[in-house]
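Okay, so here's the structure we're looking at.
Excluded from the complex is one protein chain; the other protein chains are retained at their positions.
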Amino acid sequence: MKTQPTSLRVRLPVFVFLTEVIFVGLYAFFVTYDEHANARFQTNHTDHMHNAVYTDYPFFTDIQVMIFLGFGCLLAFFRLYGFGGMVFNFLTATFAIQWAILVQGYFQFSHDGKIHLGVINLINAEFACAVVLISFGAVLGKTSPLQLLVMALLEVPVFAVTEWAVLKYLKINDAGGSILIHLFACYFGLGVTFVLYRPRLNEGHVKENTSYQSDILSVMGTLFLWVFWPSFNSALTLKGDDQHRAILHTFIGLSASTLTAFALSAMLNKNGKLTMADVQNVTLAGGVTVGASVDMMISPAAAYVLGMLGGTACMLGYKYLSPFLARRLRIQDQCGIHNLHGLTGLISCTAGICAILMATEDVYGPSLYEIFTHRAPVEGDPKLHELQMLIPGLQPGLGRSAQEQALYQVAAVFSTIGVSALGGILTGLVLRLPYLASPSDDFCFDDEPFFEVPPDYDSPLKLNNTMTADDTDA
Amino acid sequence: MKTQPTSLRVRLPVFVFLTEVIFVGLYAFFVTYDEHANARFQTNHTDHMHNAVYTDYPFFTDIQVMIFLGFGCLLAFFRLYGFGGMVFNFLTATFAIQWAILVQGYFQFSHDGKIHLGVINLINAEFACAVVLISFGAVLGKTSPLQLLVMALLEVPVFAVTEWAVLKYLKINDAGGSILIHLFACYFGLGVTFVLYRPRLNEGHVKENTSYQSDILSVMGTLFLWVFWPSFNSALTLKGDDQHRAILHTFIGLSASTLTAFALSAMLNKNGKLTMADVQNVTLAGGVTVGASVDMMISPAAAYVLGMLGGTACMLGYKYLSPFLARRLRIQDQCGIHNLHGLTGLISCTAGICAILMATEDVYGPSLYEIFTHRAPVEGDPKLHELQMLIPGLQPGLGRSAQEQALYQVAAVFSTIGVSALGGILTGLVLRLPYLASPSDDFCFDDEPFFEVPPDYDSPLKLNNTMTADDTDA
Partner (left out) sequence: MKTQPTSLRVRLPVFVFLTEVIFVGLYAFFVTYDEHANARFQTNHTDHMHNAVYTDYPFFTDIQVMIFLGFGCLLAFFRLYGFGGMVFNFLTATFAIQWAILVQGYFQFSHDGKIHLGVINLINAEFACAVVLISFGAVLGKTSPLQLLVMALLEVPVFAVTEWAVLKYLKINDAGGSILIHLFACYFGLGVTFVLYRPRLNEGHVKENTSYQSDILSVMGTLFLWVFWPSFNSALTLKGDDQHRAILHTFIGLSASTLTAFALSAMLNKNGKLTMADVQNVTLAGGVTVGASVDMMISPAAAYVLGMLGGTACMLGYKYLSPFLARRLRIQDQCGIHNLHGLTGLISCTAGICAILMATEDVYGPSLYEIFTHRAPVEGDPKLHELQMLIPGLQPGLGRSAQEQALYQVAAVFSTIGVSALGGILTGLVLRLPYLASPSDDFCFDDEPFFEVPPDYDSPLKLNNTMTADDTDA
């Protein structure tokens, strides 16, 4: 049977080549090398080993593995949508990074009318890409690759503007991106899936299940994310002890949420067995919950508690909240991103605010004002001069109190949620336009509309039918 | 059919939450940041890039990949135990690392009543974790996750005490951990499996086999271990040329054992075909055999020979020794850890002793006393002063001769084997306690008791049966 309405033969090339030509034009006119990548800026004082590439690139490769292999394998958990999960992730991520280099570049890395490119831009673009991929999780299996590209096209600028506005005007602490990455991605994705609501899918779908191999593959994705998550949370922190703490807290948080996930998975299953979906998702919750305070002096024990809380909230979300959202609020959150990124993101923000309120010079020493840059005294304040004796190069701040900083964090949470949900809803409306090759309900969670599939595709199911027939005979 | 006795519904949460609460308490009271992770210790002389995180973290991530993806995939080789191999590895490893941070911290990283935490502790804890996972190999498929957690709970302290005592009192050279990691893990695991002997399994088990996909997955695990093993063997060596040599020797040793494994696999197979189990295991033998002398000036050729010897011993062990151990000595060594870690560990120790006996200032220059710290002259010896002119900061040692050092190595080997075997036997007795959800013989090597399995689980087998029936009809 031909599935004409989902044919990508014309639509995908038109979209891709059009954007490629525009991108090339923009790269040609507006993108140049930053000072660490430009040969002309090398003088006889340059120590080549002091190039930023040596501090940034190791984190970049780790995050690359997370984006392409981690997300790719994790999203390949459906029995008949392994190609889709892994390959659409590849396509969407590549597109999102290219686009984010331009959009973030315009907002964050441009001066003299040019975007200055270095590996640091790529890291930032991979964060924007992670946002898109998390949102993708909400609509996995129900969208064409063209819809995903359009989503990325719209989500990246909304994200980049929000990121820029929050960092520039609200000036928050959010090293692990709990607010800007996880909450944004979650509520954007929920907005999209709300608009793309498919009532028939609430009755269950014959293809909405896993196979033995797809479950294993998906766990591999989880492990890639788990192993390199400390790099994700620490890539943009201050160098030195901040980055060191970010790594420690992320590891501890993840390991606590992992044990919690296993315990709750067995406890909430009526046969006392482990459920692979929990192993694949809930184990990662701690990486999000430590995010907003990941570089602060919260103590290892607090990171542990955050991991436990994250695992618990995420698990209960999967068990009780997701079905409720789908049935009552028309929010079909395919991968449960609201559990893994939303609930945990909120916990993380709360923890971050507590950590900010409790941060004192007693604990941090003068480097308090390096971590909480906006609490540093304003230009002209004698206290600033005093601090600069202790920390040469300390920048003047805004002289915010801890309480003020906390309020800005709260403002950032609400405005991020608002903007992202609205952006998601509008994007969802765009995705409902015709000609975007959206699959019909019957062809959800199915590779066949978009891929030439090998002969053994779908054999396990057919096999089971065959066997059932045999069993009946016997 | 319900498999009640293996239900984890109550047991696993009780164990996990209990240990989590205790761990949180211990972390809260006893764990603080080390000087490289503590904001307060940053002064105006601190160069952030000199933080230990930049030398330790790259090795940490490499070892993370080995632990979670390497071991995880390698242990997933059984056809119907892929979930178990990969997921129990995940659970056990996470638990073991958390616990090792505390126990090793108490013995090695505590002062002023606090454990001081940095990435270096995580690396040490991953080594303790590797010990547990190697021992896990002996009982793979025959233990419940709860038994594995109890094993980790007991093995980590026994290991940490042994490690501490051997390093503090015997003061040995063992950069790659051939004695402390591989021999300890091996004989502990053999002790456990000796006690958990299941006579019926000696007759062969219908599920004790691989599938095409599980074999490939397991090779991927081997490759992850193979690729990053140089980081494992060099993570704790002295910086500079020592670490450089450790990397070179590990690579050369592994590549020699790999070629040897292929040659012997074909040679010892009656059809002249390669056996996947050999590719998965024997190829790695060289990583162990170079371990004890991995940072010494043994010459590249010696590393090559050690790899060949390791591959040969390991292969012959699989072929002849393992069946003998299972039938005669009641030691059912599921993954053949005695071949991959025991025999090779013994070769490595012997090689290490030879290398120690042959180490002279002619070959090493004055840095002899940095590598073999215990051979450095004692405090007050004029020779020490002389050496400190050549190597500023050289620490006084014990003035041991090469022969003395060699004897201490021998003592370490025997005491490690003794303690670990005894610890393993006692642990095995604990694991035989009721309520630990041990699977019955029929449900060994089977994911069903502990996992909700997808519909296609076990289909290949049923398929073969179906087909056999069909063939008979035709």
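When the chains are written out, they are named A and B in that same order, and each has its own residue count from 1.
One rule holds for everything that comes next: a residue touches a chain if its C-beta (ideal position, glycine included) is under 8 Å from a C-beta of that chain, and two chains touch if they have at least 3 such contacts.
For clarity, every value in this text was computed on a predicted model and none was experimentally measured.
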Absent-chain contact - pick from B:V14, B:A266 or B:L426: B:A266
Residue in contact with the excluded chain [from A:G82, A:G141, A:P157 or A:G397]: A:G82
Contact partner of the left-out chain, one of B:F184, B:F251, B:Y318 or B:Y408: B:F251
Missing-chain contacts mapped onto subunit A: 2, 6-10, 12-13, 15-17, 19-20, 23-24, 27-28, 31-33, 36-44, 46, 48-49, 51-53, 57-58, 61, 64-65, 68-69, 72-73, 76, 82-83, 86-87, 90-91, 94-95, 97-98, 117-119, 122, 145, 213, 217, 449-457, 459, 462-463, 466, 469
Residues of subunit B in contact with the chain not shown: 55, 58, 62, 79, 209-216, 219-220, 223-224, 226-228, 230-231, 238-245, 247-248, 251-252, 255-256, 258-260, 262-264, 266-267, 269-276, 279, 283, 297, 299-301, 304-305, 308, 363-365, 367-368, 371, 389-392, 460-461, 463-464, 466-467, 470
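Everything below uses one rule, namely that only the chains that are shown with their structure count from here on.
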Subunit A and subunit B: spacing of chain centres that average the CA atoms, whole Å: 33
